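Right, one structure below, let's go through it.
Yeah, one chain of the complex is gone here, protein chain that is, but the others are all in their spots.
Labels run A, B and C following the written order; every chain starts at residue 1.
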Amino acid sequence: MPPERPGAVVRLDAVLVPVLAIATALALGGVILWAAGPRFEGSYLGIGFVAEAYLSLLEGAFGSRAAIVDTTLRTVPYVFSGLAVMLAFRGGLFNIGAEGQLTVGALAAAWAGFSLDLPAIIHLPVVLAAGCLAGAVWGGVAGLLKARTGAHEVITTIMLNYIGGQLASYLLNGPLRDRSPLNVIAQTPKIAEGARLPDLLPGLHAGVLLAGIVAMVTWFIVWKTTTGFELRMVGANADAAAYAGVNVVRRMTWALGVSGLLAGLAGAVQVAGVNYRSTLGFNIGYGFDSIAIALLGRNTVSGVVLSSVLFAALRTGATKLQFRTQVSADIISVIQALVLLLVAAEQIVRWLYRLRAADAVTQAPEDGATAAIPPSPAGGEG
Amino acid sequence: MSPIESHERTTTPNDLRQSARSAPIPSGTRGTGDPTFLLEARHLTKRYGPVIANRDVSFAVRPGEIVALLGENGAGKSTLMNVLYGMTVPDAGELAIDGKVVRLRSPRDALARGIGMVHQHFMLVPPFTVAENVALGNEPSRRGAIDIATVEARVASLASRFGIDVDPRAIVRDLSVGQQQRVEIVKALDRGARVLILDEPTAVLTPQEAEGLFRVLRGLAADGTAIVFISHKLGEVLSLAHRIVVMRRGAVVGEVLPEDATAESLAAMMVGREVMLRVDKSPSTPTEDRIVVRDLRVAGDHGGVAVDGVSFAVRAGEIVGIAGVQGNGQTELVEAISGLRPTAGGTLSLVGVEAHGLDVRARSMAGLAHVPEDRQRHGLVLPFSVADNLVLNRYHLPPLAQRGVRQARAIVAVARDLVARFDIRTPSPEVPVQALSGGNKQKVIIARELSHGLRALVAAQPTRGVDVGSIEFIHRSLVDARDAGAAVLVVSAELDELLSIADRILVMYRGRIVGEVPGSEATREGIGLFMAGGGGATQGSPPAGFAREDDVHYVN
Amino acid sequence: MKSRRELILALGAVPILAACGGEAAAPAKAEPTKAPAAAAPTTAAAAPTKAPEPTKAPAAAAPTAAPAKVLKVGLVTDVGKVDDKSFNESAWNGAKKGAADVKGESKYVETQNPNDYKKNIQQFISEKYDIIVTVGFLLGEATIEAAKANPGIKFIGVDQFQEKAVENLAGLIFEEDKAGYMVGALAALYSKAGKVGAVLATDVVPPVWRFGEGFRAGAKASKPGVDIQIVYHSDVGPEKTFDDPEWGKATALSMIDKGVDVIFGAGGKTGNGALYGVADRKDKGVVAIGVDTDQWNTVPEAKAVLLSSGMKIIDQGVADIIKAVSENKFKGGNVLGKVGLAPFHDLDSKVDAAVKTKLEEIRKGLDGGTIKTDVKPAKG
Partner (left out) sequence: MTRGRFLFVLACIGALVAAVETLRSPDVSAAVVAASMLATTLRFATPLTLGALAGMFCERSGVANIAIEGMMLSAAFGAFIVAAMTRSLAAGVVAGMVVGATMALLHAWLSVTLRVDQIVSGTVINIMAAGVTGFLSTEVVRRKAIEGAGLLPAWRVPVLSDLPVVGPIFQQQPIAWATLALVIGAHFVLFRTVWGLRVRAVGELPRAAHAAGISVQQTRYAAVMVGGAIAGIGGAYFTLEAVPVFEPMMTNGRGFIALAALIFGGWTPAGAWVASLLFAAANALHINAQQFGIPVPSQIVGMFPYVLTIVILAGAIGRVTPPAAVGQPYVPD
């Protein structure tokens, strides 16, 4: 088990490995692009094609003001859902259910946005709170089941994703559907003007600010408060936490509940800042992406934020890459999978680059004492 | 012993037993190359990071010989044994079987060469039957399917031959600890073990069960099996072994024949100096009741009653020890008192307050401290810093936290103070506690628990796996806590520990208190009788029907 | 290419293409513009002779437009691929053809996630494309928004009905209910067992629902008492409902087990699955009807059992609008595309003349407004 507070050497290492993982994944992606490109036409080797592909990816993500705005907008929900997964990880829990929590969060936020008639100053907070609450319930159910019955949260959150999808399908075709005769889509009506996030800059809603604030608050809670201390204690050694007087049942439920809250907030911010409504099928793919983001970010807040930017940039730039090269945008998923693979199995990266392993604190097994503490799901480097 | 013979013996182990040897056991030697050695370790060294677990260890055993490997917890016995069994590959040195150097890369290699092992933590798959467990790794099959009937027959035959009572079709999960140990022995014999290594086999047994085990082992030895018996209990080593090898701090420090040794001389070899048997302390002056248990009942992990109507009181200013073989309900009792485990009946009051409904935190706030039995699992959060571990029970209180926000400066200040007061050897309070040695880890716990508003203390196995220096320090701390007016309840499997520090000793057997002895009058023998469920001459009477129950399980 | 010729030849023989214009059945009151010249109702007489060989088409189109610069046509798919054998593919074919006809160039971007609609459209805007085709009603909102913000660019929204006409946006819409009605009529008239079935993607998606309910209405009207089995794949979300051929096949087989002998498969790959299912039981004399395009061309595995397809002529509709742009005849608003039945191909001989006559009557009735499908634009 790696120490929580790494020394300076390890900290450098914690940055180096993800960076090398990303570089390696991009290199491998380049090989795939090269293979898919027009490499055998005349003397053309196709290297230029790969370069063009990546340049267009970069340009698509950061090449213009609009591109930067788009990348930023995409970063926002990733930050929330990535933090959601990270927070659960810190509590030793694996939240695969960000997608379902995000879905119900969006539903609740949209409902609060179109059905309530409130003054603007409280309507927006109510909308966001509704999303948080719904997400918290969806995550909290898994937490409660884990804490009370031992039902593994990985399984229950997967199942809750599907149940959330069906719930959305039911609500968006039934009670919450936009009944205007012109609407033919399974979606809610648009939310009230007062319930929308204001724009900071043209096209860039205030959710960006919120994401920054929430990231800082999350950092503060996890690392500076007693609650966060309990969370990390439960994550590192639930038995010791119970012994130290932590109510483990409550803390686990809390962890998945707050994790769900953050994911629900992601959904609510998309509703209040981007779509202004909840539409069936708009929340696909966040679940697995957020796991990748949390892992790539080493379960640290700053890591999550940076990884979110990376994933958002990949997704944003994909359009231009596809447009320029007419290569399937699935290449982005391949690159993401490679990044995740190399971050998760960092031995590969270390082996590739001959990095010295972080000084693992090894110790002799003590007679009579079984150090049979199962590893926490995520490598818990600070 | 020629290689061919050795091969044959490996495949048909019973040959050897049938030609049971009765030759006198040759006297011990640490020299190498003796052709009569069945298994020999030469100059083994094994390191774990900076820790040297085995340093140039040489060790050997002959057929039909019972060799005891004696040493304290942490002396390197388990590492040596793991090397002998192929579970650990040594950094240096070699193993020889029948005089030939072998490399054991896995237990499979060891088993193939006739080395069997009974682990302290049983290697039995709970949902499997006895026969399936015995078969595992050496399964006979017929037309693709396991021929379990053959294994059942083999188990039955081995069992009857060595007087071991096991039902081959029983599910292991349902067996008692003693029975499971027998399954382990049968398993090893079934694999054709010529060398049987037993790791602390009596730790989980009553003295009577242990005596039964010894009979089995003597029978096996008479039959030609070489037995390596790992223990830190002097008495059983003296009574059982033909030869005693003593280890200390990873190295072999001596080798003696039992007839040349006394308990005192062995102890001196083990610890490197005379053991201070009694902690220097004044007579206790108990005052009011702090921990009062009345007719307490607690459920065990797998249903069943672990604590079955226990009543006692611990007063301020005294140390009460609870003796007993592990697994007689002590763990559950301690967990019930500390609030980790719900009670199933009876009452419990702490510091004058009815504890029912109070959670761990509330009890802790009321002044109850708890040194847990398993410090790795319960006592410490290994990846956290020493400082965080030193405040694990008070992190939420001012000045360590203000309105839910932790105060780093205050935490470090407290930590520095405790590190100094309790002589915790750590480079800084910021390093992860997992970097510390076992004794220093335990000191972290002791420091944390004894350093604040202490009114009652429950300490379970407070010195397990701790070096001698730390043991003295810990014992001193417990007595000091008593003298400062705390009620101290010490649960220990080490009788000597209780004899040296407790003012009163209660003995637990099968979930009940079966005897109480004042510390000053206690003897090993008297308490040992209680521990075995036998009536005591001093006081108290055995629970009704204990004798009958006792003999239901094992027929030796 | 071969397909088009055959299609049109067949139309000559069996003029059952319902090219519905005018006020007939637009979902709401807005007035659809008539499809531009080339999209005018194909008549029995005109079609075979005028059908241009596509290879020659550019030559014919060039003199009319002769644009100074190359017209750039961009297409954004709905979630899916341009080779989906369904509406994305059809629209892409139309865009390619339309661009080729006017010597322009065409490019596509495949959408991977609904959140990318805006961005993918934006890609073509920033590359200064002249015409942007967006496929699928889910892109409607994003397309309107983009059109309003970029008045200099012409937009074509396939399956996108517009409440208020946007000047530079042509919403190419189809009356799937009428196509479904004709399919239903064909199925009911053809069925010997008196049992017809439809295997559809989710009823949450309006065009699918209109196909299904049109099918019901058409079958019921043409042969009262016919057993109509309609099964929607609504138990999965919209992201999966079009991509589940295994389900489509199993559903078709379940219908065949119960004696259904004509099955309409509508709903992307899920509908294709139904065609595969029917092909699997071809020894039983069961036939299938495809959807969107003439699936005799796109699902070769089902050729032998494919009776017809309920078509939305997306490709021609898109190509025609592109042509209109090049000729400066573009007009915003709803443009009603043509729907109709594809030729019977291999099974032509098995369809009675009486059935063909009856279908032609129905086409005229739908066209002229004397037959109403009474299908609402969307469920609920």
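As a convention for this text, a residue touches a chain if its C-beta (ideal position, glycine included) is under 8 Å from a C-beta of that chain, and two chains touch if they have at least 3 such contacts.
Not measured: the values here are computed from a predicted model.
A.B. asks: Relative to the complete complex, which of the depicted chains are touched by the chain excluded from display?
C.D. replies: A, B, C
A.B. asks: With the missing chain put back, one of C:276, C:296 or C:344 would touch it. Which one?
C.D. replies: C:276
A.B. asks: Using the touch definition up top, pick the residue from C:140, C:207, C:245 or C:337 that touches the left-out chain.
C.D. replies: Spelled out, the listed residue whose C-beta touches the missing chain is C:245.
A.B. asks: Quick one: which of A:115, A:180, A:302 or A:347 touches the chain that's been left out?
C.D. replies: Selected residue, touching the omitted chain: A:347.
A.B. asks: Could you pull out which residues of chain C are in touch with the chain that's been left out?
C.D. replies: These residues touch the chain not displayed: 81, 83, 197, 227, 229-232, 234-236, 240, 243-251, 253-255, 257-259, 269, 272-273, 276, 280, 300-301.
A.B. asks: Taking the full complex into account, what residues of chain B touch the chain not shown?
C.D. replies: These residues of chain B touch the chain that is not shown: 82, 85, 87-88, 106-112, 117, 119, 121-128, 132-133, 135-139, 141, 144-146, 187, 191.
A.B. asks: Using the touch rule from the top, list residues of chain A that touch the missing partner.
C.D. replies: 32, 36, 94, 96, 145, 148-149, 151-152, 154-156, 158-160, 162-163, 165-167, 169-170, 288, 291-292, 295, 327-328, 330-338, 340-341, 344-345, 347-348, 365, 374-375, 377-378
FYI, only the chains that are shown with their structure count from here on.
A.B. asks: Based on which chains are in contact, what kind of graph results: line, ring, star, complete or other?
C.D. replies: It is a line, because the chains touch in a row without closing up.
A.B. asks: Roughly how far is chain A from chain B, centre to centre by C-alpha average, rounded to an integer in Å?
C.D. replies: Result: the chain centres lie 46 Å from each other.
A.B. asks: Calculate how many whole Å lie between the centre of chain B and the centre of chain C, each centre taken as the average of the chain's C-alpha atoms.
C.D. replies: One centre to the other, that is 78 Å.
A.B. asks: Quick one: which residues in chain B touch 2 or more of the other chains?
C.D. replies: Expected reply: no residues.
A.B. asks: Can you list the residues of chain A that touch 2 or more other chains?
C.D. replies: In chain A, no residue touches at least two other chains, as defined above.
A.B. asks: What part of chain B is in contact with chain A in the complex they form?
C.D. replies: 48-49, 51, 53, 73-75, 77-79, 120-121, 200, 203, 338, 340, 359-361, 364, 370, 372, 374-385, 388, 392-393, 395-396, 401, 404-406, 430-432, 434-435, 438, 464-465
A.B. asks: Considering the complex alone, what residue numbers of chain A touch chain C?
C.D. replies: Touching chain C from chain A are residues 60, 64, 66, 70, 74, 165-166, 168-169, 173-174, 177, 181-186, 279-282, 284-285, 315-316, 318-320, 322-323, 326, 328-330.
A.B. asks: Can you name the residues of chain A that touch chain B in the complex?
C.D. replies: By the definition above, chain A touches chain B via 1-5, 224-227, 229, 232-233, 236-237, 239-247, 361-373, 380.
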